[in-house]
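Starting off with a structure, shown below.
All protein chains but one are shown at their positions in the complex.
Our next item is subunit A:
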Amino acid sequence: MDTSVATSASKPILSVDHVAVQFGGLVAISDMCFDVHEGELVSLIGPNGAGKTTAFNVITGFQRPTRGTVTFRGTSLEGLKPHEVTGLGLVRTFQRTSLFEKISVFDNVLIGLHRRTSPSLFGTLLGLPRERRAEEALREEAWETLRLVGIEHQANEAGGSLPYGDQRLLGVALALAANPSALLLDEPVSGMNASETSRFIELLMRLRKMGKTILLVEHDMPMVMKISDRIVVLNYGRIIANGTPTEIQNNPEVIAAYLGGGVKNA
């Protein structure tokens, strides 16, 4: 079932193995299996309600699967809490709010950098130089992260006061600050205009160059087709296709699903 072409013979960094999720009688995901390899950019697409966000929730520990397991870098994520999953280097953004609205952009990123420091409590309380230096270094890293996504000019604005596109960028900055080796983005360009989207694509390209593995949920088909190494198509909680953009575009089942379910931009 693994049709990865972008990566040659590397072992998967993330494996979703026979995962199923039920909410009462509703089957949100049934028997989902797919792998993501190191450095790959994989898109998870499907009509509304297909189970994409639920898949993210399972992978990042926010949702216990009814069945199945997720493995990241050889570690089973079973029973791990979300912050522990993040601790392994698997970080996600959220489809809706992915920023602290009342907090400044800069402090948002500082919060995101939480995982980068482990200050001693007593050093902090005593105001030791070591902790001050660590804090300075952290602030420098926050600037770097802001510059990477290109919102350094709004550092002092409250997160919630940014234009919508920049809010989405801040969400990514927050996740990036947590130093992920694999980044899960849930509809990062929804609501962005064309120029914002192309700026975002450039950011994704930069992240790829940095070696980040990316799993992307997105409805913007032109973008998905353009940037993905591989696409996993979900419909009614079931994977109906897994392949390169060309393969997916020509897959009759995908076409049928998309004609049947009204997908934006499809």
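By our rule, a residue touches a chain if its C-beta (ideal position, glycine included) is under 8 Å from a C-beta of that chain, and two chains touch if they have at least 3 such contacts; residues count from 1.
Throughout what follows, contacts and distances are computed from a predicted model.
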{"item": "Chain not displayed: protein name in its UniProt record (\"Ferredoxin\", \"Glutamate synthase [NADPH] small chain\", \"Branched-chain amino acid ABC transporter permease\" or \"D-lactate dehydrogenase (Cytochrome)\")", "value": "\"Branched-chain amino acid ABC transporter permease\""}
{"item": "Options A:Q95, A:S190 or A:T244, residue touching the unrepresented chain", "value": "A:Q95"}
{"item": "Candidates A:E78, A:E140, A:E202 or A:E253 - the one touching the absent chain", "value": "A:E140"}
{"item": "Which residue of A:E131, A:D166 or A:D229 touches the chain not shown here", "value": "A:E131"}
{"item": "For subunit A, the residues touching the chain missing from this view", "value": "53, 60, 62, 81-83, 86-87, 91-107, 110-112, 114-115, 117, 119, 121, 124-125, 127, 131, 135-136, 138-140, 142-143, 155-158, 161, 174-175, 177-178"}
